[in-house]
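Up next is subunit A:
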Amino acid sequence: MTGIIDFIIKLIIWPPLFQLVLLPGLVTALVVVIFIIWFERKTAARVQMRIGPYHISPRLGGFLQLIADLTRYAFQEIIVPRTVDRAVFIGAPLTALVLSVVPVVAMPMTDIPRYFPIPMDYSLIISMGLTTLSPIFIVAAAWASNNKFALIGGMREAFVITAYELIFIISGLSAGLAVLSYNIVDIVEAQAPFYKWILFTNPIAALAMYASILMSTSGFPFEIPEAENEIVAGAFTEYSGLMYGVNMGSAYIKRFVYTLLFSLLFLGGWAPYTPQPGFIAGYLIPAVIVVVKATIVMATISFLRAVYGRLRIDQALDGAWRIFIPIALAGLLLALLEAYMGVYA
Partner candidate 1 sequence: MAFIDRIKEIMSSSGIEAEVSEGKGFIKVKVPLEQWEEAAKALASNGFDHVKTVTIVDYKARGVFEVAYHVSSFLDTGLAKYIIELSTEIPRDNPVVKSLVGIWPSAEFLERESFEFFGVVFEGHPDLRPILLLDEVVAKHPLRKDFVVKEEGIFR
Partner candidate 2 sequence: MSASPALKDEIKLPGMDLKKIGKDLYEVFIGPQHPGSGHMRIIIRVDGDVIVEADPDLGYVHRTMEKLAEGREFIKVIPLMERMAILDACNITLPYVEAVEKLMDIEPPPRAKYLRVLLCEINRIASHLYGMGIFGVFLGHSTMYMWPFGDREVFVELAEKLTGARLTHTYAVPGGVRRDIPQGFREMAEKAARYMEKKLEDYKRIFLDNPAIQKRLVDVGVISKNLAAKLGIVGPNLRASGIRYDVRIIEPYEAYDEIDFEVPIYEEGDAYARAWIRVMEIKQSLNIIRQVLEKMPQGDPLHEKFWAKAPKLYKTVYETTGRAKLIPLYANLKVPAGRAIARAEAGRGEVIYVVESENKTKPYRVRVVSPSFRNAIVFKYIVPGHRIADLPAIYGSIDYFPPEADR
């Protein structure tokens, strides 16, 4: 009997599973997403001279609003229209949800090897590679919906993927290049003093990566694949009930994962703190620090919603290929220079 319990506990704190499901994984992502959507609605309301969600829980300032929305979605009818490709229609969003959280298994949240999910030397490249998987399934879901608006949304998503991925990867790699390592642990450790955050030493790459996060996760002003006034709800037009909740969830989880990577690469990860031995001091605290940093980055993305309108698809692609890719390359060059001069040596 005790053997089984031990096994279960071991399984739960087995780093890959723990990361995927609990700490920066699904559960944390859900909490962060609930907070971020609430924050998004409340800040937008504040900028717009309103109150925002309130009466559901006056003492918490309407914090339960998202829980009510999710519960409502969970119990609504799931409509699967007859004209859709059923298998893909149902399968694609679920796959996208799972794949959107997968990159965290390659992101170490501490420098103690015992708590590494999967010890490897190229964790930066692996995690960036994994992020490219889930958008394909959004395109698939759009195609399977058999709806013109969804199709246009899916096409836009595909265009945007091809544009932002290059920026994302170039700017991510330039963070590693400066440190001369593609191991996230090395990158974070190199940024230990405050002034050595790559955000400060290489702001060009940070800007490019921030822009690519905006593009990839439909943040304003690049909210193009779901431009509601043009193509209704984009790829998710036909989804209802829980299926739509899954879609929305995967979009926000994707944003969360990207910002996790951003805070590891550019914001020093668990920087002011040095992990100590032990589970709490060695894993929980640094992980929470990274999550908090990621949440702050997400909050800035949310705030942009209140400030910007959306661009047109051709303008966004034009900006990506003609402005942000040169910027990302300039960041790479700067990183090369820093590596040559030995800033992080």
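Following the convention adopted for this analysis, a contact is a pair of C-beta atoms (placed from the backbone, for glycine too) under 8 Å apart; a residue touches a chain by one contact, two chains touch by 3 or more; residues count from 1.
Quick note on selection: all candidates are chains of the complex that A comes from, given by their letters.
Worth saying up front: this structure is predicted, and the values here are computed from it rather than measured.
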{"item": "Numbered candidate touching subunit A, per complex, among 1 or 2", "value": "2"}
{"item": "Subunit A residues touching candidate 2 - in the complex, by the definition given at the top", "value": "44, 47-50, 82-85, 146, 148-149, 151-152, 220-221, 223-224, 227-232, 305-315"}
